[in-house]
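Below is one structure, written out as structure tokens; the observations come after it.
Omission of a single protein chain aside, the complex is shown with its protein chains in their original locations.
For chain A:
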Amino acid sequence: MSGRSESDRLKQESLLMRLVRRPEAGAFFVMVVVIVLVTIASNGNAINPLGIKNNLAIIAQFGIIATGAALLMIAGEFDLSIGSMIGFAGMSMAMMLKWGLPFGLGEATPASAFFITLAMTLSLGWLIGTIVVRSGLSSFIVTLAFLFGLRGTTEVAFRLINQSTQISGLPDFKQEYFFARIFGGESFGWFYDLWFALGGNLNRRDEQWVTGLDVRVVWWILIVLLAYIVLNRTQMGNWIFATGDNKESARANGVPVNKVKIGLFMFTAFCATIFAACQVFDTNTADAAKGNLKELEAIAIAVVGGTLMTGGFGSVIGVVFGAVTFGLVANAVFYIPWIDGSWYRVFVGVVLLAAVFANERIRKRITGGI
């Protein structure tokens, strides 16, 4: 007994073992397998210059909303309104760009359309969060109401003002406005220039093929960095974990749990708005059906990334792995001609179920089995 202390009871693990036990390990493993399989089955087309561009475009889309969804889930709440929020924000921006600002305030610029829309979506996020914390109702039901309500509002507004639920043929604002390029332009041109300079990235006429990635990749990286730092390195992050883990205990220790939740509902609304802005300024179109089912994909990616359904635990890096996995599989049909695109949903189902089991094991290990 003597000479034995508590610290002797913890065995030092090797670095490899520690990595394997990290919550992101499963998501990382699945991602690697998917990258290898898709690369082989597509004869490398999925990772040629155009393949990388197209894959990262959808990966970034997934990543942007899944990061918001994951932070909210870590704080113990769901947001089913993400998809409808995307549709609403896209409609709002495109409509202002086509029909002018509301209340006869004149022509809209990309910046004014974006910021007015952002003000609306953040207010909606605030409203959703406030209803959830004030009523004590499950966020599942409250945001389900907004899933229907916002989608309906989007469609009605489209028909009333625009007579059609689609807008296409907007001018290409990217040519004229720097602000439109922030969302719809290109980035990482240097990467493709370098690739070209090194003798790759050639089209059939031996000219430079692809000139850059969609700028939404940059938004994704920024949002991931922001979320990672906030969650793991700041006081706010500790409050997010505490709120989702045990709300009562967090509150008793002075954590403003309601403000944390409302703030995160606003953050998912922000992510949805960025998603929509990238889409509108990239394609110069909008459609009332945009963003449909995206909330469920966001939640699925968050879970596959190691976020607990019950809150209190999760990893931003895991969500990155999840987004890469989902993006590659969703796009696989374009690179693997013989595959039926509906396998994507089968894959999502299987991986989701596996992830929930894996997460449950992790949770049990952390909580000592309860």
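Keep this in mind: a contact is a pair of C-beta atoms (placed from the backbone, for glycine too) under 8 Å apart; a residue touches a chain by one contact, two chains touch by 3 or more; residues count from 1.
Note that in this section contacts and distances are computed from a predicted model.
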UniProt name of the unshown chain, from "C-type cytochrome", "1-deoxy-D-xylulose-5-phosphate synthase", "Sugar ABC transporter ATP-binding protein" or "Respiratory nitrate reductase beta subunit"?
"Sugar ABC transporter ATP-binding protein"
Can you tell me which of A:G87, A:G237 or A:G306 touches the chain that was removed from the display?
A:G237
Where A:V255, A:A276 or A:I336 are the choices, the one touching the absent chain is A:V255
Touch as defined at the start, partner being the missing chain; which of A:T130, A:T153 or A:N246 qualifies?
A:N246
Absent-chain interface as seen on chain A, which is shown:
5-10, 229-230, 233-239, 241-242, 245-246, 248-250, 252-255, 308, 312-313, 363, 366-368, 370
